[in-house]
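Every protein chain except one is present and positioned as in the full complex.
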Amino acid sequence: MGTYVPNSTVEQKQMLEALGLQALEDLFDAIPDEVRVKGELRIPAGKSELEVRRQMEEMAERNTVFRTIFRGAGAYRHYIPALVKAVSSKETFVTAYTPYQPEISQGVLQSIFEYQTMICELTGMDASNASVYDGAVACAEAVAMCVDKKRATVYLSAAVHPDYLDVVKTYCYASNRELVVVPEKDGRTDIDFLRTALNSQSACFLTQQPNFFGLLEDTDEMSNVVKAAGAKFILCVNPVYAAIGKTPRECGADIAVGEGQPLGLKLGFGGPYLGFMACVQDMARKLPGRIVGQTLDTKGDRCFVLTLQAREQHIRREKASSSICSNQALCAMTAASYMSTMGPSGFREVAKQCLSKAHYAAKQISSVPGFSLQFSGEFFHEFVTACPSSAETILKKLEEKGILGGYLLEGKYEGCILWCCTELNTKSEIDRLTALLKGEA
Amino acid sequence: MTTPKNYSYAKTHEWVQFLDEETAISGITDFAQKALSDIVFINMPSEGDEVTCGEPYADIESVKAVADICSPVSGTILEINEKVEEEPSVINEDPYGSWIIKIGHISAKDDLMTAEEYDRFCEEEEQ
Partner (left out) sequence: MKLVFERSIKGTACTLLPPNDVDAYALPEQYQRKLDLHFPELTEGELSRHYSELESNAFGVNRGFYPLGSCTMKYNPKINEECASLPGFAEIHPLQPAYTVQGCLEAMALAEKLLCEITGMDSLTFQPAAGAHGEFTGLQLIKKYHDSRGDSKRVELIVPDTSHGTNPASASMGAFKTVAIPSKADGLVDLDALKAVLGENTAGLMLTNPSTLGLFEKDIVEIAKTVHDAGGLLYYDGANLNPVMGIVRPGDTGFDIVHLNLHKTFSTPHGGGGPGSGPVGCKAFLSEFLPLPRIIEEQGSLRFCCDSENSIGRVKAFYGHFLVMIKALTYILTLGKEGIPYAAQNAVLNANYMMKSLEDLYTVAYPGRCMHEFVLSAESLKKRTGVSAMDVAKALMDHGMHPPTVYFPLNVHEALMVEPTETESKSTIDAAVQVYREIYDLAFSNPSLLHEAPVKAAIGRPDEVRAARNPILRHSFSS
């Protein structure tokens, strides 16, 4: 059995004696006998570190690590600089709790303040929180910021990531809020539908840029339509796109949210990732969760604290708009160290390479007979193609060659493939993919 | 601090001053501001909102606490005090001079206390 208990049986005995007890079991006399675990739990016996390591390695080895990935759909493989990995594994950052005691937590607090600043810079917004669980939950939390007694209906584009759509649905069902899904037409949100649907009871409209299909939405027009109805505009944005694409602020959004995983976080089979949230000044007090603010200490020096805490569950209890307590602090620090390591020019370069490589790949793939772009118009680093034969078979063949191809769509566009390129995909990888699709390799 | 004699008081620690039969201004008492300590923010209602006797119409935040502010009367909010909204700390400095809302079309009143009754009420609360 492995154990992390440092006390020897001698010390345990001394401590029990101090308590006037004989045995460890005596500590549990408040627990009724009839409900106690009889004998042992039916789980395996404890193991040494090496045995556990072997068991975990064996499981890990039953997964395929693809060297070449053309799949995104909400989780993106980007280059993670060595420094970012070093920062995110610094022992004190890893093993700290929420910085409740600012005097000994300035390092964590300042890192969050820097993160908040970078998220504001990225989105063009005035205020950011310290993170929420992921992009999907960030969408649901942003919706909750907009709803009040007078405006209670939520509008959501059908072109956002299906998981995000599902999560917002769950949260709306939970809070008895009406949700209207605005349909998509040719891969983009149907703005005419939105224009007709919005009214004086509409709380907000949420869409994604680029949307689930990789396409760029006409956010200017959406913003006009939403503003005309007096509702709030929430834009869920890919952070890498925002390096070169119009910021949510420039698009007229009141709240910017998104999935921060592309900012230096591992694919990790889906988590932990990072939900970021930022907004315009007059909504700042509606942001959920932790927020770090700057102030002065007794000596008059600059320092940082958790602030606006009266919004939060530990003070407001049943009147809090969100119950979030733990967030994604270490992921936020990782993202901040990624943005710092990349710097403005490096980060723009990542975005430009994603854009360029995706467009190169789109051109190459759609030159293969039977593969055509499903939608017209501008896209960022993902695009959808129709396939000449069973997409499943095509993808399987690629997998046999060590390539994780695009994501097989379901529903309305069943049989189509959503491809993704990042800066990690080289020209030769794209050429090899094209050759395989042609049946040449 | 002396409790003004020309005001009336609610058990939830708000004061109300009647300007005429149908109009009044209301704020929170010295006891309430002391209990909250440094006030940092008020979630203000909007002009035109209806308020009901004994029901909360706003909440008020200090660093580590939040409390409802209830209306001592039923009616319609004619005006909110923008000075208090912008700088809520004035309530700490001058609770009886810092009205929060002006209420009109008053249709009902809570069971209100006089200044002496309210002082006694606070003494009991403190014990």
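Letters are used for the chains, namely A and B, taken in the order the chains are written, and counting of residues starts over at 1 for each.
Heads up, the rule we're going with is that contacts are C-beta pairs under 8 Å (C-beta built on N, C-alpha and C of every residue); 3 or more make two chains touch, one makes a residue touch a chain.
Predicted, not measured: the structure shown is a model, and the values here were computed from it.
Trainee: Touch as defined at the start, partner being the missing chain; which of A:7, A:22, A:201 or A:393 qualifies?
Mentor: Missing-chain contact among the listed residues: A:7.
Trainee: In the full complex, which of A:158, A:292 or A:417 touches the chain missing from this view?
Mentor: Touches the omitted chain: A:292.
Trainee: Using the touch definition from the top, which of A:266, A:397 or A:438 touches the missing chain?
Mentor: Counting the whole complex, the residue in contact with the absent chain is A:266.
Trainee: Extract the touching residues of chain B with respect to the undisplayed chain.
Mentor: Counting over the whole complex, chain B touches the hidden chain at residues 38, 40-41, 61, 63-64, 88-89.
Basically, only the chains that are shown with their structure count from here on.
Trainee: Between chain A and chain B, what's the gap in Å when you average each chain's C-alpha atoms?
Mentor: Comparing mean C-alpha positions, chain B is 43 Å from chain A.
Trainee: Please output the residues of chain B touching chain A within their complex, sorted ascending.
Mentor: By the definition above, chain B touches chain A via 40-41, 59, 61-66.
Trainee: Going by the contact rule set out above, which residues of chain A touch chain B in the complex?
Mentor: 285, 308-310, 315-316, 319
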